[in-house]
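Removed from the display is one protein chain of the complex; every other protein chain stays in position.
For clarity, chains are labelled A, B, C, D and E in written order, and residue numbers in each chain start from 1.
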Amino acid sequence: MKKVITLGEVMLRLSPPGNQRFFQTDSFQVEFGGSEANVGAALAYWGLDVAHVTAFPDHEIGWAAKSHLRKNGIDTSFVEYAPGRMGVYFLENGAMQRSSQIIYDRAGSAFANLSPSALNWDEILEGVAWVHWSGITPALSQNCADLTLQGLEKAFEKGIKISGDLNYRSNLWQYGKAPHDIMPKLMELTQVMIAGTRDFNQCLNENHKNFTEAKKDAFDRFKNLEYIVKTDRESHSSSHNTMSGTLFGSKKSHSSKSYELTHIVDRVGTGDAFAGGLIYGLLHFKPKEAIEFAMAAGALKHSVPGDILICSVQEVIDLANGESVGKIKR
Amino acid sequence: MKKVITLGEVMLRLSPPGNQRFFQTDSFQVEFGGSEANVGAALAYWGLDVAHVTAFPDHEIGWAAKSHLRKNGIDTSFVEYAPGRMGVYFLENGAMQRSSQIIYDRAGSAFANLSPSALNWDEILEGVAWVHWSGITPALSQNCADLTLQGLEKAFEKGIKISGDLNYRSNLWQYGKAPHDIMPKLMELTQVMIAGTRDFNQCLNENHKNFTEAKKDAFDRFKNLEYIVKTDRESHSSSHNTMSGTLFGSKKSHSSKSYELTHIVDRVGTGDAFAGGLIYGLLHFKPKEAIEFAMAAGALKHSVPGDILICSVQEVIDLANGESVGKIKR
Amino acid sequence: MKKVITLGEVMLRLSPPGNQRFFQTDSFQVEFGGSEANVGAALAYWGLDVAHVTAFPDHEIGWAAKSHLRKNGIDTSFVEYAPGRMGVYFLENGAMQRSSQIIYDRAGSAFANLSPSALNWDEILEGVAWVHWSGITPALSQNCADLTLQGLEKAFEKGIKISGDLNYRSNLWQYGKAPHDIMPKLMELTQVMIAGTRDFNQCLNENHKNFTEAKKDAFDRFKNLEYIVKTDRESHSSSHNTMSGTLFGSKKSHSSKSYELTHIVDRVGTGDAFAGGLIYGLLHFKPKEAIEFAMAAGALKHSVPGDILICSVQEVIDLANGESVGKIKR
Amino acid sequence: MKKVITLGEVMLRLSPPGNQRFFQTDSFQVEFGGSEANVGAALAYWGLDVAHVTAFPDHEIGWAAKSHLRKNGIDTSFVEYAPGRMGVYFLENGAMQRSSQIIYDRAGSAFANLSPSALNWDEILEGVAWVHWSGITPALSQNCADLTLQGLEKAFEKGIKISGDLNYRSNLWQYGKAPHDIMPKLMELTQVMIAGTRDFNQCLNENHKNFTEAKKDAFDRFKNLEYIVKTDRESHSSSHNTMSGTLFGSKKSHSSKSYELTHIVDRVGTGDAFAGGLIYGLLHFKPKEAIEFAMAAGALKHSVPGDILICSVQEVIDLANGESVGKIKR
Amino acid sequence: MKKVITLGEVMLRLSPPGNQRFFQTDSFQVEFGGSEANVGAALAYWGLDVAHVTAFPDHEIGWAAKSHLRKNGIDTSFVEYAPGRMGVYFLENGAMQRSSQIIYDRAGSAFANLSPSALNWDEILEGVAWVHWSGITPALSQNCADLTLQGLEKAFEKGIKISGDLNYRSNLWQYGKAPHDIMPKLMELTQVMIAGTRDFNQCLNENHKNFTEAKKDAFDRFKNLEYIVKTDRESHSSSHNTMSGTLFGSKKSHSSKSYELTHIVDRVGTGDAFAGGLIYGLLHFKPKEAIEFAMAAGALKHSVPGDILICSVQEVIDLANGESVGKIKR
Partner (left out) sequence: MKKVITLGEVMLRLSPPGNQRFFQTDSFQVEFGGSEANVGAALAYWGLDVAHVTAFPDHEIGWAAKSHLRKNGIDTSFVEYAPGRMGVYFLENGAMQRSSQIIYDRAGSAFANLSPSALNWDEILEGVAWVHWSGITPALSQNCADLTLQGLEKAFEKGIKISGDLNYRSNLWQYGKAPHDIMPKLMELTQVMIAGTRDFNQCLNENHKNFTEAKKDAFDRFKNLEYIVKTDRESHSSSHNTMSGTLFGSKKSHSSKSYELTHIVDRVGTGDAFAGGLIYGLLHFKPKEAIEFAMAAGALKHSVPGDILICSVQEVIDLANGESVGKIKR
């Protein structure tokens, strides 16, 4: 069983039930989620040995968050308690032509306050095959930027494979640093990068006009880089998207099938499911199969409520192969 | 902030949750709604100063109805308590090829019993820019027909703009008058009329063969009439409609984009949201923009549960402009 | 009012609400259902006099199952209490590309244990016009195979029309008999057979390469056979199917319209609703109308949560005629 | 199996969930209930053969009401459809020192409009052992007063036992008759009367100062009268009552144990459960046991949500005997 | 209609349904509440003209909070939007011997950030009869301390009656000031003070050994002080308290009845309901009646879910008079 480490903040997710707007609800559905932990949970459901590195406040809500990770099969040995709040995000599910809406309330979280010295990376990385990080973490605080760098350096040193989802978010980076102050060092250590043109431009302070140019620049700059991976999504409405993914090697690229995603249940976390699928795929399959597995995982996530893709490896493979889609399995 | 008066009955709406049929449910979702108050509420969410004129029974359910209007931003200074029942409507939400179904239980309501003398229209109309009524009100009782006429006459006198949604309902008009006994006087005072061929034929006791003919007749008869407005809706199923709207001046007409409305959440009140959008549009924009705003508002309502369109002006404009449709806004 | 007997197991159906996966739920929605009782309930809602023959354990859950049949208009005079469990099935509703999933837990049920001697078929069949059975019952136990045969023989003797839904299920037939040991005798007595190629092949231990061949074989073998009926369904996803039905006489066949079924609410029981529609149709209409009625009933069921089609005859006819589809009925 | 007829209106009961006030709720729990049908349902759960005589509007809500009676084991052969509304009552459950509150909306109901000629009492009363009515029915309309009288006369003629719960309600009797215009004739035919001092005074237009006096008057006037039955309830709060019952013969009386009822779940229908228990008791036991059975049934109802006592005969007997109270039965 | 101003933070209240612990829940019930707004809402339900002064973040959750105040009858003309978060508190309802638990997450709220200059107290206080504040507000931030002082000074100047609930909370006062730096100036301006010994000691930096001593000190120091009011509560369990209140004038005191509060529904906000009752009582009744009204209001709140006492004046008076307690009102 391959061992994987994911690193990042996990927030309390509060969303009105069904199609209600924030104004209408008198209850919130409670989930916990965060980009990197979502990746880890998908991998854990597929049988990998996943530990997530994060921090929570030391009170009942923080304890519940930790218990949520355990429930989803994640090893919580490296979950710390730290001073600070529980990060929260409020999610209103869109429907039809109405967009989904997220209000973040994550400033001052326990994870943002986590001291890099609290983590013993040697212990964390023992026996590990893969580490996954995202561009959200270094955007939260200097602490978070520092501990990410420490972890990646240690992993690189140990020859562990590293994937990063650049995931540029304009409303983060409030602590005095710009992305290009921080990100290049982290990208340097990363072999598998999930990113689009805008992510590259923001992280590298560039102005590339298209993805081809950005991709070339990335492969030129980062000598450890093996793959750049990108999803293409067309949003016809909140209920209907078209989506496919491509895996770019420095020489060769592989594109997945395109999925017509109608009757969408929950759009959040679909990119994370894709990332999880990518890691699983690259650990077990050839590149072409890997990108198909990743995209099928991403597609499936649209049908599962919550942040996390809960499914079996077989379900992903069946969808990738177009088998028994939408039948009743007895 | 423009001041608007809406006039009409507000009923208790009881609907089985989700896709349940009446037979199956053991709970009803509780909303309050009525065509004209729905118009008012949409306008209130967009920042206008809206007061609704109606009456409720003086007991807890009536009080809750009034509180519901306040919650939705409506000024309830002109909500009266009157003898009679709380009007009720039972709504079963359709799905797929199965139609939605409404059972009305509104006879003998407090609003139908409201004495015209209970309303001080001079006070109500002070500072008002627009009055909206519908053909449902004069269909309820002689009292309601009388108080509508009094209100419109006073509004007309004061130079307030008047819109009316003819909204002919064959199961109303039970109090001994036919539509053509009552409606023409009210239409005479109305500058903006929402109506289709059948509405005109019933209200004027005519037999026009198509809308063009009916429209010509209306512009001929009613010298104060500025606009006739009409929506065109094709119902492929309860879950999928196609819809557009047109604003007809006596000389010139403007049609909105056509919307492909799949994955419909709640079809009720979509015409009211359209009417609200029309009033907002005509108060703030040019005719072409007004009909686009109206139709985008009507389209958005299909995604919001309940009778009322809850959204911001920006959301309507974004949809009218085709911007960020179905994306996640963070 | 025509009298109909249906025979078969009724299980407790437990399903996570909405689109939740088994892993996520902390509640199950409770229904009761079983292929043949579902047929009976649809017929009862359409006004026929239906009694269902089955057995439940003699405790509160069994009593509730019986009360459920009564609620749905079924006469429970021939519901027995027998030793054994309440059969259970767990249903996870699929969505989008994710399949629905059923886990059966029905071994050792009261119905499987029901002694054939407990049923007085003379009494049960008094005044009856139609008997419906399915291939699930003889697959459960020797008892069930025996009592089905006894009932059908008696019904045949009395000249009662018999329909059977072959419904081959590979995970049943655990009691030491193969389908072809049992089914041919039952098919011999049946005038209306719902079946596809695989059903015929399994029940007759044949290897027909296509439906035409299988159909010919069936008409050759079974001299009482009047109609073979078959549905064609294409599953684009759990949320979108295309479906039609065909009624094959030995000489002539009639196909229904094809339905584009998007936004599917509950796929379970759609075949039973079709079967119910077929029985109602053949009892009241000509063959072409009967198959249209059957298919419209089957289509409508996709919009109703639970195992049972709850609707009026008028709603089925309206859909078959393409009238007021998806409108709001007031 | 003894056959019992109950007669009376059944209303749609709408109540906010839990302890919510009307103002707070956005859903109503849906039940159906009415004093006499509640009596009938309890008897049906205890295995008697009960048919209820009433009328509903001929639409989905009326159909659902009828289905509700069937679900609770009641024979609905004598349920008519009549013009008029579905009677509704809104119930707010009290808690602690806060009282429960009921808002009736029953004027113009199908039952109040039911023509006496619609009922064939000869057919209804065939094989019947007991008829139960209450003072609510004759208070609804002249029709209802007339049909009650017709039914009781016919029952009396046939020697069927008759019980009546006088149940005076000051907010009824709106149709121009006073209780004493109507009730004495009905009481004349009744052998078992559930009543308190106020009921007697209102129905007989008397001014008795206490129950002893009222009781004496009743036994003097009504020669068919066998028992007067009365409950004594002390309301410490909505959550805590103390209650006992007494059965008065003309010579001898029997009092039940007194029950300390804390943690009350649903107070509505407890008198009806008592009345049902009384009928069951008098049909099966001696007077002392009958009043104990009645009071235990009334006590148990406080623990069951809804209008109806759902329990077995054994549960009532166990409580009357003080056996296994509050244990876990496995 | 008397006009009242209340001032203070309103938080989003998130609580697991029923008796669930934080660990167990997958939904939160959503309310909004804050000590002073709770006081205002009770007064608004009793018909007073109440405006609440506070601030929210300018996003959907803040808008919903404002709409919640409107729904509860509060004038929101003086609700500001300010930079900062929505304050949140998580509430786990206790039961039996298990305590309720509150986790505050209110640091950095819009209200704490509200600039005193944003409030125009002359406008706010126009026509006002009473102002209510609590010791929570000056404990939040220097801004809040300053704006409270400005408001009270202006109110005092205008001869408006001022009540304050000292409400010392040890986990607040994080901004560098101690209570005794701030509170004495505010207490100086207050005529009606709700406080216990610990509140006085903390606010005045004293060490009084009992309430009599503390009370004497307060009357000695604060020359404008008319009444000190105190509740006495004994917590037998989360489900059972005993409670009474006393109004102390400088010379004379009045104690309310003692209430045995069993089957408690929601303990939160009971002190605020008491404070609201006190204000209503002192505005309308003599001191003895005022304290009885206050305590009856406080007692009733234990039966109402949420932060706010929703009831009528008549219900409070009935309870104070011991009338129809726990009956069903029809």
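Heads up, the rule we're going with is that contacts are C-beta pairs under 8 Å (C-beta built on N, C-alpha and C of every residue); 3 or more make two chains touch, one makes a residue touch a chain.
Note that the coordinates shown come from a computational prediction; the quantities given were computed from them, not determined experimentally.
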Sole contact to the chain not displayed, among D:Ala51, D:Leu172, D:Leu204 or D:Cys311: D:Cys311
Which of A:Ser67, A:Gln142, A:Thr197 or A:Thr246 contacts the chain that the document leaves out: A:Ser67
Hidden partner chain, residues of chain C it touches: 14, 17, 21-23, 25-31, 59-61, 63-64, 67, 85-86, 88, 90, 92, 101, 103, 105, 107-108
Residues of chain E in contact with the chain not shown: 18-21, 23-24, 94-102, 104, 169, 171, 235-241, 262-263, 267-268
Residues of chain D in contact with the chain not shown: 18, 259, 261-266, 299-300, 302-306, 310-311, 315, 319, 324-330
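The definition used in the following text is that only the chains that are shown with their structure count from here on.
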Interface composition of copies chain D and chain E: same or different, split at half: different
Chain pair, B-C or C-D, that carries the greater number of C-beta contacts: B-C
Centre distance in Å when chain C and chain D are each reduced to the mean of their C-alpha atoms: 41
Interchain centroid distance [CA atoms averaged], chain A/chain B, Å: 45
Per-residue overlap in chain B, given as positions that touch at least 2 other chains: 18, 21, 23, 67, 101, 262-263
